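Of the protein chains in this complex, all but one are displayed in their positions.
Moving on to chain A:
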Amino acid sequence: MSPTEAIPLLIVVLLMISIGGGDVQELSVTFQGDKDVDSLADVHVVAGGTTTVPGDATVDGDIYVIGGTASIAGTVDGDVTLLNGNLSVVDGATVTGTLQTYSGSATVSSVASVGRVSQFETPTPSSSPAQRVGGFLLQFLVLGAFGWWLVERYPLVIENVGTAITEHALVSGVVGSLGATALLVLFVYMAFTLILLPLAIVGLFAELLIVLYGQAVFGYLVGTRLPIERDGVATLAGIAAFLLALELSGLVPFLGGAVQLAVAVVGFGAVVNTYFGLQRFEPVTIPGGTEP
């Protein structure tokens, strides 16, 4: 596991620890090799190799598995969380807290004693049509309400962003991809400092909001091409049509994903380029050409 691969999962662990609110004084990580542990830090992260709690040992602390293998034969007085890799809780082992599985492979003996077993089910889009429709409706309601409000109250603002999308799609795409990627990396590294973790979470959330803003504007642009007179209603219909088209494009392998990504970065760039619609984007004029 390279640092670049390990860092995101370690950040997830840190996030989970900070959200959990426990008093963590010490954190240890195992990256490789076979290791039997008789005692633990407050939190121990298994990122590689094999870490074993022997049958005769009782350790106090939480264990997070993000790679490699954790084998519990003794007693763990705390929680065990599996994010990636392998976990086995063998016959006679005890976990006093919660055994939480998010991903990876877990084998828990039926005769092991575990305080509570919890398995995180990844919500898959195809798992339930009702869920998909619900999610779609929720997204439509949020974006529709926002688009309606913007068109009715600040039509120039949404028009400015729309013009940046239609007339300067390439520039918006470039700025969007550069800006979104740079900010994403920045926020991830800010999170890793722990001190800036709250700011990183706010920043990532803000990035998501900008993408949604861009989607609302795409919907507005679709709405302007519909034969509906009232701007607000046209925007609502446009957002519905746009979201539906976006959802359907996801069914096309590779190309659908590429289209969704392109829409996100172009929208992001257009919002940023226009200062959230406060100013019309005008590229610089370069003198010296032969064309007017």
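To be clear about the criterion, a contact is a pair of C-beta atoms (placed from the backbone, for glycine too) under 8 Å apart; a residue touches a chain by one contact, two chains touch by 3 or more; residues count from 1.
Just so it is clear, contacts and distances are computed from a predicted model.
**Q** So one subunit is absent here. Using its UniProt record, which name fits best from "APC family permease", "Probable chemoreceptor glutamine deamidase CheD", "Chemotaxis protein CheC" or "MFS transporter"?
**A** In UniProt, the chain excluded from the picture bears the name "MFS transporter".
**Q** Given that one chain is not shown, which residue among A:Ile63, A:Ala112 or A:Val175 touches it?
**A** A:Val175
**Q** If the hidden chain were put back, which of A:Pro227, A:Pro253 or A:Pro283 would touch it?
**A** Candidates A:Pro227, A:Pro253 or A:Pro283; residue touching the omitted chain: A:Pro283.
**Q** Per the definition of touch given earlier, which of A:Val185, A:Leu209, A:Leu244 or A:Ala258 contacts the omitted chain?
**A** A:Val185
**Q** Touching the absent chain: which residues on chain A qualify?
**A** 1-7, 29-33, 47-48, 168, 170-171, 174-175, 177-178, 182, 185-186, 189, 192, 283-284, 286-291
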